[in-house]
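A single structure is presented below for examination.
Of the protein chains in this complex, one is absent; all others appear in place.
Take a look at chain A:
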Amino acid sequence: MPQTPMQSEPGAPVLRVENLSVEFPVHKGLVHAVKDVSFSIGRGETLCVVGESGSGKSVTARAILQLIAEPGRITNGRILLKDKDGAGETDIVALGNRGRAIREIRGRRIAMIFQEPMSSLSPVHTIGRQITETILLHEKVDKAEARRRAAALLDRVRIPNPEEALDRYSFEFSGGMRQRAMIAMALSCNPEILIADEPTTALDVTTQAEILALIRELQRDRGMAVLFITHDMGVVAQIADRVMVMFKGEKVEEADVFSLFEKPQQAYTRALLGSILKLERPAPRPPRPEAEKPIARISDLELHFPLNPGFMGRPTAYLKAINGVSLTINEGESVGVVGESGSGKTTLGRTLLRVYTPTSGKVDYWRGEGGVVDLASLSRREMKALYGEVRMIFQDPHASLNPRMTIYQIISEPLRTNTDMTERQMQGRVRDLLTRVGLPADISDRYPHAFSGGQRQRISIARAIAVRPRLIIADEPTSALDVSLRHQVLDLMRDLQAEYGLSYLFISHDIAVIRYFCDRVAVMKRGQIVEMGDVVQVCENPVHEYTRTLISAVPRPDPRLRLQMAG
């Protein structure tokens, strides 16, 4: 491994940011995205910048490479990068965002990896082309040499068959593989600083653990400084040397990782840590009744999607999205379904609501007015009658509320289709519901865009409980929310459960949320349930190999419990 000539001491700052301010002019006035932030980062050090959405952490990272999107601009401060000979410093702010000088730094001295591995690589160029391009941009080597180096890099980030992988396209890779390719691209010119903007947020926990280990290992090899942006305190505890906490564009606190978790100085940091530690333990819950009364019983459910259009319209291969699932949900119970992407957990929830019609199996549902029906074989019309009793809460509160409808229209919609209430009655009901989910009652004339993610999810919940449902299928209801909001939303759902006797099928990839919220949990993998049982039992003494891997891959918010990483 060719070491970059470096005369500065290990640990001496390679980058100093002084009084950085970034502003975005908006319709009326200015948004101060970053306000007077100063920090430095040393060779071989990992600085985590942590904060919730809107804290300015991503903007700070982009400012360092002069990548702030129009019309934002750096209004104050200096970003000083130590020169290679160690003598002087270059002020990146003074270089501007175009021109040769800043391009010489981008990709060569400071490289960046991004959150979305799905869309951070061009879909129409091969992986190899995109990596060699970076090398050819910055170094005087020929194409063959660049290609040889690209293959070595892919090998280094442990992509199998690197030579062959060079000629493939990003959409042929899984999310984890794409992020590895992205890392290989970032490292192609041996940068001194790597900026990682939420590089594992879009990945499954087991993949996240691998990528974190890889970044750690590469950093040790090369003595790189890593600026790691994340919202996940668990990841911080795993990877940081030092931590900077940001809130609304300002730096709240900076400390080494152990002191920060042990003795947070500022109230905001304490609150942030508190809301995470709260999710580390199950919420207190009433004991289950002796004799359980089932509300829904899924037996041997299967759902197959054709994989190819097939010759003459007859498919020859099937994706077994749900492959023989049996699960019972009892009255007043919360059953969690946990699994990684592609495990079939979301499909399971949707199949219960007949978004998909199952290939085989039964879903017995005990109706409120008595009688049992099979959800798997009901006609569309019969199913419609049940939409008042079985409802859904979706993951993305930004996409699941129609932006052209007022809050009143959104919440009253199920009332309109499922009940005979008059307009006046509905208005009263909507006011009650809004108050019940912790929102002011006078917002019903406003549109969803006026609300934050957490508030929108409360609106979704209000819509779901409007018709007094009995079973709610909640698909990742907290995944798009900041951590400090998660337990609030979960507590609200739990209160409503006690009040209305609701049952939940709670789908999530996040084992901590499941442990906090659910009574029982089913672990899904490739369309099957591999383990099922009491939530505490499964989390503390997992039996199945996969469950164990899944649980141990979750980064715990305690730096003393660092995973012993490879190497």
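As a working rule, a residue touches a chain if its C-beta (ideal position, glycine included) is under 8 Å from a C-beta of that chain, and two chains touch if they have at least 3 such contacts; residues count from 1.
Please note the rule applied: contacts and distances are computed from a predicted model.
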Determine which name in "Polyvinylalcohol dehydrogenase", "ABC transporter permease", "Oxidoreductase" or "Putative tricarboxylic transport membrane protein" the UniProt entry assigns to the undisplayed chain of the complex. "ABC transporter permease"
Contact partner of the left-out chain, one of A:81, A:182 or A:246: A:182
Residue among A:120, A:219, A:330 or A:457 touching the omitted chain: A:120
Taking the entire complex into account, which one of A:79, A:105 or A:233 touches the absent chain? A:105
Just to verify: which one of A:18, A:36, A:89 or A:133 makes contact with the chain not shown? A:133
Missing-chain contacts on chain A, rising order, are 65, 67, 69, 98, 103-108, 111-112, 114-116, 119-125, 130, 133-134, 137-138, 169, 171-172, 182, 185
